[in-house]
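Input: one structure, supplied below.
A single protein chain has been omitted from the complex, and every remaining protein chain is retained in its original position.
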Amino acid sequence: MTDVKATPERSGGAKDTVTITVDGKQIEAKPGELLIQAAEEGGVYIPRFCWHKRMDPVGACRMCLVDVEGSPPIPGTQSRRPQTACTTVVREGMVVHTQFTSDEANEAQKTILELLLINHPLDCPICDRGGECPLQDQTQDYGPAESRYTQQKRRYVKPVPISPLINLDRERCILCYRCTRFCEELSGDVLISTMQRGPEAFIFPFYKDPETNGHDAAVRGPLSGDINETFDSYFSGNTVQICPVGALTSTGYRFKARPWDMQNTESVCNLCASGCSIYAGVRVQDGNVARINAATNEDTNEEWLCDKGRYGNEYISSSERITQPWLRRDDALVPITWDEAFRELADKLAPVLAGDSDAGMIVGGHLCDEDYYAAQKFARVVLRTNNIDFRTEPGPSADAVVAPGVTYDDVLGSDLVVVVGTDLREELPLLFLRMRIAASKRGLPIALVHPRAVSLSEHAQLHVRALPGAVPQEITQALRGKERPIVLLGSRACSSEAVAAWNATGARIAWLPRRAGVTGALASGAHPDLLPGWRRITDDGDAADIANAWHVPVPAKAGLDVPGMLAAASSDLGVLWLVGADLSDVPGGNEALDKARYVVVQDVQNCSAVDHADLILPAATFVERDGTLTDWEGRRQQVNAAVDPPGSARADYAILAEAARRLGRPIGCRTHVQVKDELDGLLDGRTSIGAATQRAPEPPRNSDGLRLLTYRLLYDDGARLRASEGIRELTPRPFAEINTADAERLHVTDGANVKIASARGSITVSAKVTDKIAEGVVFVPWSQWGVGGHQLVSWDDQNPTLVVEAVS
Amino acid sequence: MTDTRVLSEDFYTRAKQIVARYPVARSALIMLLHDAQDEVGYVDDDVIREVGSVLGLTPADVEGVATFYTMFKRRHPGKFLISLCTNMSCTINGADETAAALRDAVGPEHETTSDGVCSWESVECLATCHWAVAAQVNYLDIPYLTPDRATKLVSDLKAGRDLDEILSELRAAKSLQEAKSG
Partner (left out) sequence: MAEETLVVLKRREMSEPWSFQTFVDSGGYQAIRKAVTEMTPEEVIKLVQDSGLRGRGGAGMGTGLKWSLIPKDSPKARYVVCNGDEGEPGAFHDRELMETDPHALIEGMLCAAYAIGARHCFIYCRGEFILARDRLAKAIQEAYDNNYLGENIMGTTFSCDMVLHRGAGAYICGEETALLESLEGYRGMPRPRPPFPVTEGLYASPTVVNNVQSLQAAGQVILNGAEWYRRWGTEKSPGTLVCSVSGAVNNPRNVEVPLGTSVADVLELCGGVDDRGLKAFAPGGWSTPMLPPDKLDATMDYEGMVAAGSVLGASSIIAVPNDMCIVRAVWRGSKFYSHESCGKCTPCREGTYWVERILEDIEHGRADERDLERLEAVNNGMSGFKSLCALAEFAAGPVGSSIVHFREEYEEHIRLKACPHQMQAVAS
């Protein structure tokens, strides 16, 4: 639907406000603004169902009818034609009477409400939306007590699971088109549409040919709901949240709780670095997180979430949670108390503390800032080592670190955004969504460097199909003369050479971490070569700052990075401590753990590392503790405890602080506020870091046969995600995407199996033959159902040369 | 890939030409659906997918459009689809009786005879009210479809008579009176 756009230019006037009168009240409105919004901002709420301020108005539900002076008359009456406030653009001097002051408007709205209820099932007592349903509320406020109509209402099979995550109950639908407009205008995933027409119209995904499934759909009417394609969109959950009735409901939440049973805690999602504000809804009776909804935050997620953030949190209440410490004794894990755990630690760390042995810490990507800070301080102050790292996947070396500073607003207001080496929809879904909206609604100029046609390709003005690392001339040229150019570097495009080359274009650069904690990890110094506050360990002044703050010297010896620690785990490292780090699909991870001398696993739930653990420490999830999270922009936002941790689990920073105290080398802060304050002091004003060395980057060559491209899809084998059944069902099977010409040469056919081998290993997956990927490149997702690119790469070669063979 | 398509190479060639006529490709959607339906007989799942792929539209999008318009059939009608106008002028002049005759001769609306030859539907005003009771066979106009003429039409179609012949015979009548008196 391409309806009225509330663009400012429509009104034309140069004045920056127009004055209108609503129910006798003078309201200053913005030129081009819609009456419904202007009135609301001025304190007069006009009821509505279809209108949503982030989408173009459709004027469909007609609930917002008001009386506007000067409208044409209704022939044969004294009245004027009512107008929909949601499609009426304010005009200077406009005089409006709403339901509060006009009998006609009031009557019109009542009529609409009654008509809406005519076919509505009124099954409120069993409806998930009951208690927070605009239709219910309006009926209570204005509506008739009972329906005057006795004839047969529309009937549909109810509910239809239109995806593993979402149910659709068509009887309740009032056809406001919010869901379909969301998909069409905002997410771009047109996977549900209005089907049929008139009173028989309904919202549905692509459904099965009635010829083959025996339904009588040529005659309009209820279909049983056999579908061809599920509503498989990363953003589908938003449609549930904006549905004004209970037509779309979340499978996971269905019948779990009623709105009035729920306590909502505002927090931040920690499943990626987008920094989305959320409400964690906790059912008071059992203290379980019943649902996650988007909270409104104009700076970050507006009011949207991706489905991973919304539905990917079932691990929190899963049976796989670790709820107490465990110790491996004679090859079996036995439950122990915290006290025993700390004594065990003291025992095992004694040689380390004595300086006779070394230790290392690998931290995961989903921790809070305070956890990273506590961990690196623990490493440096207690273990006296710089062996701490979060980079279980490609991440920047100290000379390639770009301190954050670019914001959503900067990106959306740029005159050219270059996105290098990242598939944003898979990595930062909300940044993708907001850029997509800006591109499709306002033509935000975008250029891409990526070998595949990825999520933003259809909106890109320029797309250079090169492997990460390349700095194509077309793009650097396009950046010339731009006033607000921005380059967004994906996590795989952050070599120091690339950073230097992009820096040279004069554009502002942002580095896009995929995981929620990474910016915090960098800022906190959870990196062998970095200290808190973006300080470099090799900089004497920086090191002295920290030593002064801590009253302890910073260890001088260079620290090991993740591959370094994995290699040393069987030799130099007496203890390898994993804090929320899952190494199951990290190259060499399982092998290293297998041979490691002693492994501490500190985590929220069972993961493959547990099989190798000597000591297990139970950690709290992000909804069970307070803290801060720093998103890709560098924006630090508050994470709030919504529930208590299960069993004796504790926040990561608290475990580390307590361990330090027990080990006799306290890290000086125990509560999250203390940790935060200390970190704040060291971060103060420090957001920049020296420019990277200026070297021409070496673009990876495609000429020597096929090269691998691999990265994580949004739905992958992530340990936490595995607990969310719906998402699991939607998780793609492993595949290899290969260019048509390459496929032809290698006799690979679409859908058939191919064997893909690198120097490190080989896998067999099904082939997707397409022109959407550059010639000479084969894309294999990092890790899907146990198989993926992680089996082919090595630490120093993320784009290995491949041998591809058709498998018969 | 090409071998699994249900639409012919010709379709894809024509589709290119049709799309080229419009300033915006999507405008060609209805024309392409007509064209594809003419080839396949109805808009089946594959037609939806393939037409969508020509224009870069999702199947749900295309299905939403296809099911809005009554001429697009999601089920295979008979080889001959009889559309009987039952709107006002035709009702005034006996459309209900003709509908009953078709029900007897063909079966319930939208169902196809077992030989696959015929199906019928009642439709809205065909803009041939002066020919009431108005009808069409495969969208070719028929004037004055009295019950007797409807019955004969069905048996002629089932007997495999030439459609042009049947039509010119039916069109020979110059008024409802004449058609009624045979």
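Which chain is which? They are A and B, in the order written, and residues in each are numbered from 1.
Everything below uses one rule, namely that a contact is a pair of C-beta atoms (placed from the backbone, for glycine too) under 8 Å apart; a residue touches a chain by one contact, two chains touch by 3 or more.
What you see is a predicted model; the values in this text were computed from it and never measured.
Student: Using the touch definition up top, pick the residue from A:Lys30, A:Arg81 or A:Lys158 that touches the left-out chain.
Tutor: Of the candidates A:Lys30, A:Arg81 or A:Lys158, A:Arg81 is in touch with the missing chain.
Student: Which residue, A:Leu175, A:Leu578 or A:Ala641, contacts the hidden chain when the whole complex is considered?
Tutor: From the options A:Leu175, A:Leu578 or A:Ala641, the contact with the absent chain belongs to A:Leu175.
Student: Any idea which of B:Leu29, B:Cys118, B:Val154 or B:Ala179 touches the chain not displayed?
Tutor: Checking the options B:Leu29, B:Cys118, B:Val154 or B:Ala179, the one contacting the hidden chain is B:Leu29.
Student: Please give every residue of chain A in contact with the chain that is not shown.
Tutor: Spelled out for chain A, the touching residues are 1-4, 10, 57-63, 65, 74-75, 79, 81-82, 84, 87, 89, 108, 111-112, 114-116, 118-119, 148-149, 151-152, 154, 174-175, 177, 194, 196-201.
Student: Residues of chain B in contact with the chain that isn't shown?
Tutor: Output for chain B: 21-24, 26-31, 33-34, 55, 64-65, 68-72, 83, 86-89, 91-93, 123-130, 132, 136, 139-141, 175.
Operating definition for what follows: only the chains that are shown with their structure count from here on.
Student: How far is the middle of chain A from the middle of chain B, if each middle is the mean of its Cα atoms, in Å?
Tutor: Distance between chain centres, rounded to whole Å: 49 Å.
Student: For chain A, which residues are in contact with chain B within the complex?
Tutor: 189-197, 204-212, 216-219, 228-229, 750
Student: For chain B, which residues are in contact with chain A within the complex?
Tutor: 1, 42, 44-45, 48, 57-61, 63-65, 67-68, 73-77, 109-110
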